[in-house]
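Here is subunit A:
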Amino acid sequence: MALPIYVLDTLFYSSLLFLIIAGLNLIYGILRVVNLAHASLFTFGAYATAWITTSLIVPRLGENLLALMVLPLVLAVILVILVSLALVTPLLRYSQGRGDAFQLIVTFGLLIIFEDLFKLIWGPHPVSAYNLFFQMGFIDIAGLRYPVYKFYVILLTAILALALWYVTYRTAFGLVLRASSMDPHMATALGLNTSRFLFIVIVLASALAGLGGSLYIPVASVQLGLSTEFLVIAFVGMVIGGLGSFVGAVVGSLIVSSLRTLTLIVFPELELVVLYLVAVIVLLWKPEGIGGGRGW
Partner candidate 1 sequence: MVEAFRRELGNSLAAIAILVAVLGVAYPILRFIAPGYAIYLTYGVIWSIAALGFNLLYGYTGLLSFGHATFIGIGAYTVGLTMKYLGLRELEPMLVTAMVASAALALAVGPVVLRYGGIFFAIFMLAIGQILWGFYLKFYHVTGGTDGIKIGRVELLGFDLGRIDYLTYLTIYHYYVLAIAAIAYIVMWYIVNSPLGYSLKAIRDNEVRARALGIDTLQLKLIAFTISAVYTGLAGALLAPLTRLVSPELAYWFVSGKIVFMTILGGASYLIGPIVGAIIYTYLESIAMGYTIYWYLLLGILIIAVMILSPRGLMSLADSLLTRARLRWGVWQRPS
Partner candidate 2 sequence: MAEALLRVDGVYKYFGGVRAVDGVSFSLGWGERLFIVGPNGAGKTTLVNLISGYLKPDRGRILFKGEDVTALGLAERVRRGIARSFQLVTVFDNLTVAENIAVSVASRLGRSRVAYRTLTSYRDVVEEVERILEVFELTDVASKYPTELSQGDRKILDVALTFALKPSLIILDEPTSGVATKDKHSVMERLIKAFDVTGVSSIIVEHDMDIVFRYARRVVAMHEGRVLADGDPASVRGNEEVRRILLGGVYA
């Protein structure tokens, strides 16, 4: 594979991973929970986007580029937020302070509930919607045709990451975010409405995951089991980057996806093994992760 393509594919995949890991890290930073159902929101976003694209947009508006770019994304993220408010948010808030085991088991319950909800709503077969991908077309890179859509995703995520960086380091909200991820009691100490703060964090994290799924679907298909696949890879990224931190999410997603893109070329059977070994090495060498240790 040509180097530019490798770099672009890595950036594309790390954009998707970043959107998941950032949410996982936000929730971990503030609630000290690893939400096993988090990647399910990504999957939900993917399903919802496919469904909105193929059943709502295309039949009514045709293959309109602008409509395909905006509407499925916005509607899917709204849907994901609603689902998160109904199922994820109350459970995460309830399980706060009840110990690791409680949180893991309860969010595992959510994970399998989601699996069946997907089956119930969208059936057991893979679902896809490549419309936007093809509408955007291709350009020549190093003599190869490369999809414009992947550029779009990389650019969009980069802008989003910058916005997140700005919020984190330049706003009052970001200050509270960083403070309370270093010390969970900080939000209360700062005289903040803790429950509203948690609420905002969970909704933000859910929206990021849903957005990731929505951006993923135009290049691939979504099927049952996708959530755990992404969950495990995202967790490896969390560990490598550092649990609960913004920088960790950036570093983790970049390292994981460059490794993954490489192993997929060289020896696809060992993809997870390589990722896992790297995570273990990082853990032994720097237990707080490469970009972590300083809170969100």
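How were these candidates chosen? In short, all candidates are chains of the complex that A comes from, given by their letters.
Details
To be clear about the criterion, a contact is a pair of C-beta atoms (placed from the backbone, for glycine too) under 8 Å apart; a residue touches a chain by one contact, two chains touch by 3 or more; residues count from 1.
What you see is a predicted model, and the numbers here were worked out from it, not measured in a lab.
The candidate list 1 or 2 contains one chain touching subunit A in this complex, and it is 1. Every residue of subunit A that touches candidate 1 in the complex is listed here, in rising order: 34, 36, 91, 94, 100-102, 104-106, 108-117, 119-120, 228-229, 231-232, 235-236, 239, 268-269, 271-273, 276, 279-280, 283-284, 287.
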